[in-house]
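Omission of a single protein chain aside, the complex is shown with its protein chains in their original locations.
Let's look at chain A:
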């Protein structure tokens, strides 16, 4: 009996809790092929533990290139691709790496950005270099959505739109009659569509396993209310500067929502924070829209952290065909990623008087501009911090969200006085999305990764109950093995098939075969080399 084995790779040191949301890196073996799904880095660690433990593979005595047939990267977030240069240039993997075009475009920029923070600023050693990122990218083969890519004659991969961030994709991997679907980062909507491909195994993330998030509009309104309240409070109380750092994920792009734009007054400010979010409730959207208006007291400056953001906007303009249908349809008249009201942020603005809104990276406040601003603004209670998504254990962001009032940053204690708001802009799949996806793809088995144990277990029960399929949630390093029953393809002679089918429609059908709509077929199977044919005995 054939089987599929899947194992989420553990960290270099078995230190962390088993199902930590740290990063993704899953090894799958099926039909004699070995595939690695994602190659993520753990952002909560500053040492070797941030990389997956590849010795799991090399311990067998084979090199990574010998063992693995291909590596598939689902999207550009570092917890899914951060270890790639380490894996290919420092551990020596030389085989093909598959990702979509936008991922290939943006991934090296994030890697380089992270490398700069880690090596240049923190002075860490034993990290990959800029050249390694470039060399690694040379090994990347790009795939288009729905393109059936033959990695070799037996191994086929196919990408589907996932709507998580720009270029995010679900992947179907097929070896002969066995198949799996890998759907990290799927934000289920009408456009994040997969056909009823009935995989033997569906591997999905479960970061927000128990959340069923409210609508996009509600979240938008909520977000704006929080900002404007803070602004108003400030206006009445004092003229001291009130500032609102809003950490955003590694990359940010913005643009107005076309549906809101039309007919609204020129004073309106629209921000679309694309990479952050996509909503399961708005088809084709992986953009998150905020619109604020003059009456909401948002005459104050709005900043985006410069550099990366600007570059990101360029990518959005060029890869507009990968975005929201509305944005695509109207981009000729008005490019959604060009705006007047948002200015690039400069570090020297940190101490500017008066209220301001700053969108800064990275989202987990583990380094960079967002952390720098936080240090400056944390101790004034008029300020507000809006956290947009999940933070990995060990990061400053995680401590803030856990309610720590005193946080040590760079060996200095910072007292957290500003108000902290958590808003999920993140486009990770929620429970509803995962259930819809399972219904759509109709897998025989489900495996949950990338989530917290308790929430995952809840979802696991729900999946088993509703769909009656096996659902696994392995710890890092723990293997899941699934027995599959692949159908065997045989040539049947048309005459035998026709003769048998005629029985179905004959008046004697009931007598000939007890199962309605079926017929008893009697033939001779001839196996010659690799060819199997089913014939009438006479032939």
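The criterion applied here is as follows: contacts are C-beta pairs under 8 Å (C-beta built on N, C-alpha and C of every residue); 3 or more make two chains touch, one makes a residue touch a chain; residues count from 1.
Throughout what follows, contacts and distances are computed from a predicted model.
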From "Mitochondrial mRNA pseudouridine synthase TRUB2", "Integrator complex subunit 9", "GPI transamidase component PIG-S" or "Aspartate aminotransferase", the hidden chain's UniProt protein name: "Integrator complex subunit 9"
Hidden-chain contact residue, picked from the options A:142, A:372, A:421 or A:440: A:142
Touch residues of chain A, complete complex, unshown partner: 1, 101, 104-105, 108, 142, 144-149, 311, 314-315, 317-321, 331-332, 485-494, 497, 500-501, 512-515, 517-529, 533-534, 537
